[in-house]
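Working notes for the structure below.
One protein chain is absent from this view; the other protein chains keep their places.
After this line comes chain A, so read on.
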Amino acid sequence: MVSALPDARGHFEDFGGKFVPEALWTALAQLEREFRSAMDDPGFGDELRRLLADYTGRPTPITVATRFAEHARPADGPAPLILLKREDLNHTGSHKINNVLGQALLTRRMGKTRVIAETGAGQHGVATATAAALFGLECTVYMGKVDTERQALNVARMRLLGAEVIAVESGTQTLKDAMNEAMRDWVASVDETHYLIGTVAGPHPFPLLVREFQRVISTEARAQVLQTYGRLPDAVAACVGGGSNALGIFADFIGDEGVALHGYEAGGDGVETGRHAATISAGSVGVLHGMRTFVLQDEDGQTKDSHSISAGLDYPGVGPEHSWLAATGRATYEAVTDTEAMEAFRLLTQTEGILPAIESAHGLAGALRLGRNLAPRPDGQPPIVLVNLSGRGDKDVDTAIQWFGVDTRGTGSESGRPVGTNLSDDPELDLTLDESGPASTTAVQL
């Protein structure tokens, strides 16, 4: 079942559309036809559901983050109930696989033999390389050169999976340039190649079909929360770069007026510094990558560089449906800085034993902020905040080592003399948590 928007031209009212070279029109029309016929084909749905269950491991569980939620306790009320939708437990480590398997099935249905993808953090590239291996498709992944350096582990994973990884050196060498390069490849190779876009962005029908392939997140989560708690969550929170994990967890709640929807964009060094990727919070409406949406742009309309510690959120545009949800007021979007995100990363790791992707840590930081500011419920029950834990953080360990100054030397040495510092010895590097709250030197400033 596909909802009313986008309309037949791919518009979410003022947003979306198809601003692409004529050379891609036929391919986009074919993709839309195949997608709509697949959605009406019970066999397609059955095969996708089987893959999501047997290969990906769906449904993903909901985890109650009780110790984490203590850090979101408002001054005068109960701590909220923070529920984590565990997309990090999917095969390949993030929600990206949901969309990739759907589009890989479409690729096969269209008779195409090659997929290309753009990737920022590498999660989508890894998921695409995985599906390509599973389906026997050729695979080329475009990744900004800067991102290949900060996400070297994922580059290695993609290559092991048999994909060709191309480091893009044009422009700012990040996700937006990877997308440009993938588009250029596609213009020249469209007969045999499907461009497997990883987020709810780009020209129609991508924002539609990626949302529908990610909708499973909220379909499951809504039922899980209702079954366990007998009511819907008070708020749903997710990080937003292009916005696929956020739309995935928003989709089935959009019609539930009592459920607040909150997207958290990458605030980088702080929106006021200009070094951020908070597209909706600080951008303006423009056309980028085939869609009309909020864009970070200068006074001439040239795209500005975005900045975030999280490669997956480091994108100066956003999916058009998010722009529409923001314009209509149905969802609200705020920025979370690198510092806030890394604090949430540390907190979740040390209170729940879950290492989140830095992308997801933006949503977690948002949930802490939200929890502290939610109005008490009339029935006195703690409010429920559902957070999409969209990916796991193994890929981010190097970034975390640098951010926190984690000592990677073992204790003990050949001479028997301990080397390396115990993290708690140095107040500047204190990663331990006092039960009463976060360690003072690295307190969460929200």
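We take it that a residue touches a chain if its C-beta (ideal position, glycine included) is under 8 Å from a C-beta of that chain, and two chains touch if they have at least 3 such contacts; residues count from 1.
Simple rule for what comes next: contacts and distances are computed from a predicted model.
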Choices "Tryptophan synthase alpha chain", "MinD superfamily P-loop ATPase, contains an inserted ferredoxin domain", "ABC transporter permease" or "Polysulfide reductase" - which one is the UniProt name of the chain not shown: "Tryptophan synthase alpha chain"
Selected residue (touches chain absent from view) among A:Leu288, A:Leu325, A:Ala341 or A:Ala357: A:Leu288
Residues in chain A touching the chain absent from view: 9, 17-23, 25-27, 170-171, 176-177, 180, 183-184, 187-191, 286-290, 295, 297, 299-303
